[in-house]
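Below: the structure, in structure tokens.
Excluded from the complex is one protein chain; the other protein chains are retained at their positions.
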Amino acid sequence: MRRSSTVTGTEVMYARDRACQALGIQLVDVVPGRACLRMRVTDAMVNGHGIAHGGYLFLLADAAFAYASNAYGPVTLAQSAQIEFLRPAAVDDRLVAEAVERTRRGLTGIYDVTICQSTGEVVAEFRGHSVVLPRARAGGDLMEG
Amino acid sequence: MRRSSTVTGTEVMYARDRACQALGIQLVDVVPGRACLRMRVTDAMVNGHGIAHGGYLFLLADAAFAYASNAYGPVTLAQSAQIEFLRPAAVDDRLVAEAVERTRRGLTGIYDVTICQSTGEVVAEFRGHSVVLPRARAGGDLMEG
Amino acid sequence: MRRSSTVTGTEVMYARDRACQALGIQLVDVVPGRACLRMRVTDAMVNGHGIAHGGYLFLLADAAFAYASNAYGPVTLAQSAQIEFLRPAAVDDRLVAEAVERTRRGLTGIYDVTICQSTGEVVAEFRGHSVVLPRARAGGDLMEG
Partner (left out) sequence: MRRSSTVTGTEVMYARDRACQALGIQLVDVVPGRACLRMRVTDAMVNGHGIAHGGYLFLLADAAFAYASNAYGPVTLAQSAQIEFLRPAAVDDRLVAEAVERTRRGLTGIYDVTICQSTGEVVAEFRGHSVVLPRARAGGDLMEG
């Protein structure tokens, strides 16, 4: 990942992100409004049809969306998201998720994420809607609200 | 889970479903067009904001949708889905996902899934669109297509 | 439509609603959280394929959503919506849209709308996300913001 000489908000966020770490999701590149993440499909991600569980494809896209939208600084959460599954993925596939901000207005934003195979074949298309958390709540415990 | 004297398609599907098993997702009830699943939020499901990763909430809802739509028999896949995140969930929360078929026509269907806390508070609302796989492809390898 | 002896907010809203009036959309029943509206497909609603334009199906569903969500009193707007087109509709079809609130939290809500033929066949399924307008903006001009 691109690095600067100081610890960034992205690095702090990733250090706390047990979900992404446990799944071996790597940050390839994160800048405000854009993020590229990588994930290898493991045995533990397979569903009852023998293919990668759609939940893990969603998680990868959602994570790319989260890093792109939080890279501006303020705590930003997903309000809602849509995903279209275009092709199945298999164990050992190396997936790449590219998140790009489509628009921002006030506290809300829209991000498009494409999940591809390393060959470039599109596996899924995702669109997420973000909202910046008001400062009072961001400073406290997210679970209080 | 409700059981009959013979091994059902649902049981075969769950036996192969490494994702749900690895996450401790339990089938509470599955009948054609409806499913109820349970999941405890674990440490490994927490994101960089200290709350349950939206990807795991999606995965739970998507799994309920998959069991409800596959309980008719033919192999059925998710084409697309939407999720709205209403409240954050925390480590140790016991979540319940209830999937209900809204409509079916030909090979496609729409399923609504609500994720609640055990107290009944709604955490997320999900809508999934399913498609039955043509028999030729279902008999072979899903990854060939 | 159900009537009380005084002019309701719903009646005031409908009196100003030139879009619904011009299209002959009728309010069958409106109470907080629920609404039933009717629309006949006219020649002017037909698209280049000779069937009812999806935009008019959406408009009918969106109107049912608006009446259901505004019947509580405060000015409520649509943030976003999804629609699934299940069957085409033709000129002279009498369509019925039933909106039902699925959940509300704070200023936001989720409404499900089903559009049916008078025979009960489902034409489209819609889900809308509402937000109550803060009082300051509701009192002024919506176009200022």
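Each chain gets a letter, A, B and C, in the order it is written, and its residues are counted from 1.
Criterion: a residue touches a chain if its C-beta (ideal position, glycine included) is under 8 Å from a C-beta of that chain, and two chains touch if they have at least 3 such contacts.
A quick note: this is a predicted structure, and the numbers were derived from the prediction, not measured.
Set against the missing chain, the residues C:Val28, C:Leu77 or C:Cys116 yield one that touches it, C:Leu77.
Within the whole complex, the absent chain has one touching residue among C:Met13, C:Val100 or C:Val122, and that is C:Met13.
Panel shows chain C; residues 12-20, 22, 43-51, 53-56, 58-60, 62-63, 66, 70, 75, 77-85, 87-88, 90, 142-143, 145 of it touch the chain omitted from the view. Contact between chain A and the unshown chain involves residues 82, 84, 86-87, 102-103, 105, 108, 110, 112, 114, 122, 125, 127, 129.
The chain not displayed touches chain B at residues 80, 82, 129.
Note that in this section only the chains that are shown with their structure count from here on.
Centroid distances from chain C, each centroid being the mean of CA atoms, peak for A. Homomeric contact chain B/chain C: same residue numbering on both sides for over half of the interface positions. One inter-chain figure worth recording: chain B and chain C are separated by 30 Å, centre to centre, where each centre is the mean of the chain's CA atoms. Between the Cα centres of chain A and chain B there is a gap of 21 Å. Among all residues of chain B, those that touch two or more other chains are 82, 84, 87.
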